[in-house]
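Quick one: structure below, then a few questions.
Apart from one protein chain that is not included, each protein chain of the complex appears where it belongs.
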Amino acid sequence: MTAYFPALSLILIFPALGVIFHLFMGRRAGRAAVGAVGTGVMFAAFAVALAAFAKLLAMPAGAALEVTLWPWISAGSFHTSIGFRFDALGAVMTLIVSGVGAVIHLYSIGYMAHDEDYARYFAYMNLFALSMLVLVLADNLLLMFVGWEGVGLCSYLLISFWYTNVQFARNGRKAFIVNRVGDAGFILGILTITAALASHGVWTLKFTGLAAHASMLAPVATTAALLLFLGATGKSAQLPLYVWLPDAMVGPTPVSALIHAATMVTAGVYMVARLNFLYLLAPDAMHLVATVGAVTALFAATIAIVQTDIKRVLAYSTISQLGYMFMGVGSGAFAAGIFHLMTHAFFKGLLFLCAGSVIHAMDGEQEMTRMGALARRLPITYPTMLIATLAISAVPGFSGYFSKDLILDRTFEAGYSNLWFIGVVTAALTSFYMFRLIFLTFHGRSRVEPGKLAHLHESPSVMTIPLIILAVLSVVGGWVQLPAGWLWDGAFTRFLAPVVGNFHPVVEGSPMTLGLAASAATLLGFVLSYGLYIVSPETPARIAQSAGAFYQLLVRKYYVDEIYDALISRPLFWASENVLNEGIDHDIIDGIVDGTGLGVEASGETIRRTATGNVQNYALLYLLGAVGVVAYYLFLVVR
Amino acid sequence: MPLWLFGFLAALSIAAALGVVLQRNPVHCLLALVLTLLTIAVLFIGLDAVTVGFLQAIVYAGAIMVLFLFVIWLLNLQSEVRTQPGHLGLKLCAALGAAMLAGELFTFLGSAPSAVRPDNVLAGYGSIDSLAAMLFSDYLISFEVTSVLLLAAVVGAVAIARRLPRAPTVAVRPADSERPEAPRMTGTGGA
Partner (left out) sequence: MVPSGYVVGLSAVLFAIGVAGVLLRRNVIVIFMSIEVMLNAVNLAFVAFGRGLGSMDGQTIVFFVMTVAAAEAAVGLAIIISVFRNRETVNADEFNLMRW
């Protein structure tokens, strides 16, 4: 059943008002007002979302709140409107986006306090929140795509926030263009779905409508699913379109936390979960999704273990964890994927905010090789970051444990035991590089420059309070879904079941052994990391030396950027410059235009010679014309 | 009009017209034109258009040709130089065009219905009475407008051909060699 809930639109109106305020009055209003409005609208949106959530809980399972604002496209039989739908899945996503978003906005007040473009920052952040909320609350595929594009735009605006640095601007552009490639696939997917439905005379893109007519989508399901997944690889940084995410770290750290950890990059996972009925019709596509997710997870984790920039480690970690989520939804465990999405929002957002706190304390330093022994100097940042690391490493009891183990179990039970194995190895690597990050940054010998050492201080409370909030969530956030047999087991999956369906295992797996394997992997990673970075800190350098080429391969990220540049970028630029610019634009189009002018000029030059100024010449022409006309009359008309 | 007379007059008029076109001295051309006009006047009379024939002789050959003669004398025109070089292509084109025109007209008129009653004309055909009757009944408006046209032509000719008055010069005692010029008829002065 659906209930009409107009207050839903408030969730979107608040950020929109924030955007307008910051754009038009930001400079004049002053920093305090900008910060207050920017964060206030997010908390207001979160409050409305909570109210809607409470109302939803009071309704029977499978209910939803709806509001349709106004009709958007009306072309023949095709009608779309601006409408929002708050069902179980939408509730989870909205609460994450608005809640974590509000906390990160609060953090930004402190982090961006000394920045010139304060108002512009909050305008973009609010705009992003608006777009992401449109994405998760949209009741039809087309409106969701509007939000999809909007978050892509805001990602670009925020990555290249400090645009005066040319490299930052380039990275922003790279993110936007790579996203665009994915978006092309997304659009084609939408068109495939529309065409398939239209051939049966159905013209709707509402999710409820699509689910109701899912049988009509069966013939194109694989194509549409793969095309839409292409869009997801772009947005959620999976192979092959992940290359923009590590370079996106040049943006402000709260941006990395919000967009590139907690919310935007999860849009792909949300899309697959939302269209679960489509993916269930295409088991081959789902297998591909799960495989891409697993391979990406391993791939990114191998790169993360050798990175020295603290934000880059977290970036590759994000790519890796997103791989887990896709592994989950690809195996048919849509609720598990969303569960990991939620816990990841908590601990990855926290990790980025803590990294920002460290960078803030280190006065802009991001290289872990120049950090060390910061534990005592950052009394709030260190414990919270440690909590987040325990969560991401899936240490039992923390949120990440419940979600990651659920995904691994489900992957095994779906029959993909090889993917499960990849997931376990990746878990070990995850634990390894995360604890490596902790040890290099907070423990060991201090490698900090003396000048910075004196200025080291903990962040102000406007930045540490969000850390604490997220740390608490990183611990308890996973308790909504306890494993089978425990108190309220499966509460989360049960909550989402009316929207995403239930998981049907293909292979029976013993949760005990699976869980033990995963925990063993985590422990192995921790032990290795402890050994290499605490016990004998000189060993990593020696290993790097002896590994030589392999080490270089990892540090250079498997040369993927260079390959893309050589195979795609350079040929495109060459073709654009020589074929399109020179050949078509210069020679053909300009040729036609100039040629027309030249032709007219030349013919004019020729014809002007008849104007001799001599009347007798004119009389001669007159005579010849008259002769011609009379001849025509004589021989063609009269005869 | 007997045919032999017509033939003679035709040949004469053609020869005279050729004379107009081919003579080098403009006065000779004029004389040839006068001959043409008179020949055509005789042809008119032969075709029972007596009034028009006399009018042709009096007005055309009498008045208009004298006007031409006066202008030739006024402009003191000389014979043309023997053969002016150049424009050979144009000359050829022109001659050819004229010949084609003649040919076409022949073809045209050859296929036109020939005259109805060559022998049978009304009494008083071509007399001044019948001409006047036409002028003052069917063609009255044209007749009146033509008189206005003649007035306009007179005014126009005088206006175009007159000398504009010279602007008064500063009163400086003229040098002896700078006498004010007497108006000359060859027309090298005139502002």
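Chains here go by letter, A and B, matching the order in which they are written, and residues are numbered from 1 within each.
Just so it is clear, a contact is a pair of C-beta atoms (placed from the backbone, for glycine too) under 8 Å apart; a residue touches a chain by one contact, two chains touch by 3 or more.
Given the structure is predicted, the values throughout are model-derived calculations rather than measurements.
Within the set A:188, A:462, A:482 or A:623, the residue that contacts the chain not displayed is A:623. Where subunit B meets the chain that is not shown, the touching residues are 1, 3, 6, 10, 13-14, 17-18, 20-21, 26, 29-30, 33, 36-37, 40, 43-44, 46-49, 51-52, 55-56, 59-60, 63-64, 67-68, 71-72, 74-75, 77, 80, 84, 90-91, 94-95, 97-99, 101-102, 105-106, 109-110, 112, 114-122, 125-126, 130-131, 133-135, 138-139, 142, 146, 149-150, 152-154, 156-158, 160-161, 163, 187-188, 190.
In the full complex, subunit A contacts the hidden chain through residues 608-609, 611-616, 619-620, 623.
The criterion applied here is as follows: only the chains that are shown with their structure count from here on.
For the pair subunit A and subunit B, the distance between mean C-alpha positions equals 97 Å.
Those residues of subunit A whose C-beta lies close enough to touch subunit B in the complex are 616-617, 620, 623-624, 626-627, 630-631, 634, 638.
Of all the residues in subunit B, the ones that touch subunit A in their complex are 90, 93-94, 97-98, 100-101, 104-105, 107-108, 111.
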